[in-house]
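Here the complex is missing a single protein chain, while all its other protein chains stay put.
Labels run A and B following the written order; every chain starts at residue 1.
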Amino acid sequence: MPKLKLGLYWAASCGGCEIAIVELREKILDLDAAAEILFWPVAMDYKYHDVEAMPDQHIDVCLFNGAIRNSENEHVAHLLRKKSKVFVAFGSCAHTGGIPGLANMYSRQSIFERAYFDEPSVINVDKVLPQTSYAMPEGQVNIPRMYNTVKTLAQIEDVDYFVPGCPPQPPQIWNVVEAILSGKLPPKGSVVGANDKTVCDECKHTRQEKRIKKFYRPHEIIPDSNACLFDQGILCAGPATRGGCGALCTKVDLPCRGCYGAPPHVVDQGAALLSAAASVADASTEEEAARIIGEIVDPVGTFYRFGLPASLLHRTRIEPR
Amino acid sequence: MMDVGRHPNIELLTYSDVIGVSGYVGQFKAQIRKRPRYVDMTLCTGCGECVDACVYRKGVPNEFDAGLSKRRAAYIPLNGQGVPMKAVIDKDTCVWLSRGKCLKDCVKACPTGAINFDQKEEIVELNVGSIVVATGFEMFDPKRLSAYAYGKSPDILDGLQFERMSSATGPTKGQILTADGKKPERVAIIHCVGSRDEHANRYCSRVCCMYALKHAHLVRDKTGAEVFEFYMDIRAFGKDYEEFYQRVQEEGVYFVRGRGAEVVVLNDGKLQVKAEDTTLGIPVQISVDMVVLETAMEPQRDSDKVASLFSISRSASGFFQEAHPKLRPFHTNTEGVFLAGTCQAPKDVPDTVAHAGAAASEVLSMLSRGEVVISPTTALVDEKLCSGCKTCIALCPYTALSYLAHNGTGVVQVNEALCKGCGTCAAACPAGAITARHFTDQQIVAELEGLFKPSAMAKELASI
Partner (left out) sequence: MSENHFEPRIVGFLCNWCTYTAADTAGVNRMKMPPNVDIIRVMCSGRIDPEFVLKAFALGADGVIVSGCHPPGDCHYSNGNFKTFRRMPLLETVLAQYGIEKERFHWGWISGAEANKWTQLVHDFTEQVRTLGPLDWQHELASKED
């Protein structure tokens, strides 16, 4: 049987998805036996022009991780889509924007100013900012243009499957690989390597009916190991997050952060979580409700931690200068 | 009422309170507390010997005569005409029950040995399919409006007291007399005491104009006294009502169009009513021997507790809320619970009979159908998506959601007979597992998308 031609790429990401592949551990030998990797910048020395030289749809499966932050990310996304039969958004960043997506609370200008002017360890007397193009005696130097807005892979290209997670858990990655090898894939556009039920279904904590008098940030409370973290006032994203990860975070009494993205049919994960959290605030007057809710710090950052680009509004407003 | 007492299909539980209701239409469970009467109902013949023998001769105000007469600790309700016609001993007044010191002459007097001071309260549980709430009203206490000086003179009465005085079974055997036992020569009747008043109830109590006219007629008829009727409007809206108003005018009653503003008790005990006669545009001051204050009909004091008991709401006025003011005046928003009479709003006898008859016919049609038609806008949990996080359960006002544990996890289920379709669970469900039928997320979003889809016409207009 011919080997599966595999491509892997990282756009705006941390490299964790790459590590997740390596975390297959001994199964990576099975992967190597079944697949031929044609492109994997972090691990192998193929170049863009090698991809450009391939015939269209030459790559059987491309696992694309990372969000679309700059013009290079977008360019390579379009290139790999062209060259791949099956194009997979791999990991939270490609799926919903991930942590880089939180940059959508800022603009390119404000990020540059922070990084290049205001950073305490930076000395930039001439107030120099990166340029996409700069003439030097040796010639023109061009670097990719950073966008104002981080996008998900599906927002700029046609995606066949989504593998969620930050990173996707190795057992789930293996399930996806096996599904691809066996040819038993669900309809195009499906989320694979995850469950249909939320994290709560896999979580070891015991749930009660919820009546929250006070919300806590994780560092403000030592939670009871047996009781549901949400019941104790910790903003655990588990109820609004697709399961399949094995509820690894809540297993060690840390609240779920929502990295597997919205459950099926939930259009805006942050809105779902906000609705659930507020609804169970134990308040029977408007004043009490405002007081309890008012203690939630940075709701957008909390509820949209992994999915701001995928949310209904996509980003916060950039004020005119 | 006697027919009710005798009817084989009616079990009459008097001196009892409903203390709990659970379940839902077709399957209610009601808990009733039967208060101890200290009289064995199977032995008591209603002879009244215990009443005559009761040592508490001083008596307490008789509720039935609106405080105009007294009753003893042992009594037969409704001045001996109660249904069932059996004695009851009031535990707060009875010397034996409240102080433990009495010769218990009542026990000795009873020919059947019906008196039993060891009687305890009894809790019974009834399975019923529907509930009709007919808890009536209370009268406004005129002491709340000090301008009327109620309580400062025995000749200032409220409308109910006047009714009792005028009744043949009342304290004066139907004669209209001032406190000194004489017929009054001048009587003032003041409308809207506690009604149509920003300081009391804003609403009109509907029935008082007509009974005020009746009172005027009775005074003229029984005493020949001059009657001054102080009114804002005469609401004679019903069949033959206007004609009765005409008749009372012809009987020589003086109608002063101006709200009775103040009642003054003079040093010699005489009463003075002050008002503005708006037709003449002058203030008037009239000395009278008797004042009748026609007070507002109010919801019962415990209507908030009763509402909560039956899961029904109250209107802003405090009366129980009907499902729809025009089209469903005897339904409540709780399936299977109906309203009859003045607990829903002030109304007179013909309207009450119609209202109660309607509630009864609704119950009959439910009974004859044998099944209940419920709203289709109920919630539905997709068990493939529900992970049993229990976010929704405490949110339901009707306890329609319950958790079903299974294999270390579980799912939530909806009781469609209890679900009223508010949709709050669907809005809260973080997993998107609950559908609010007929108001689904997809339907609402489709409405939004429709609103913002540029129409061909809009495009055309924009290009002009």
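Here is the rule we use: a residue touches a chain if its C-beta (ideal position, glycine included) is under 8 Å from a C-beta of that chain, and two chains touch if they have at least 3 such contacts.
Computed from a predicted structure; not experimentally measured.
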Where A:13, A:92 or A:107 are the choices, the one touching the absent chain is A:107
From A:6, A:229, A:245 or A:272, the answer for touching the chain not displayed is A:272
Which of B:311, B:342 or B:387 touches the missing chain? It is B:311
For chain B, residues touching the missing partner are 311, 313-314, 316, 333, 377, 395, 397-398, 420-424, 426-428, 436, 439, 441, 444-445, 447-449, 451-452
Across the whole complex, the chain not displayed is touched by chain A residues 105, 107-108, 145, 147-149, 267-268, 270-272, 274-275, 277-279, 281, 283-286, 289-290, 292-294, 296, 298-300, 303, 311-319
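The rule is simple: only the chains that are shown with their structure count from here on.
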In the complex, the residues of chain A that touch chain B are 196-202, 207-211, 228, 230, 238-240, 243, 262-267, 272-273, 275-276, 279-280
In the complex, chain B touches chain A at residues 384-391, 393-395, 409, 424, 427-433, 441, 445
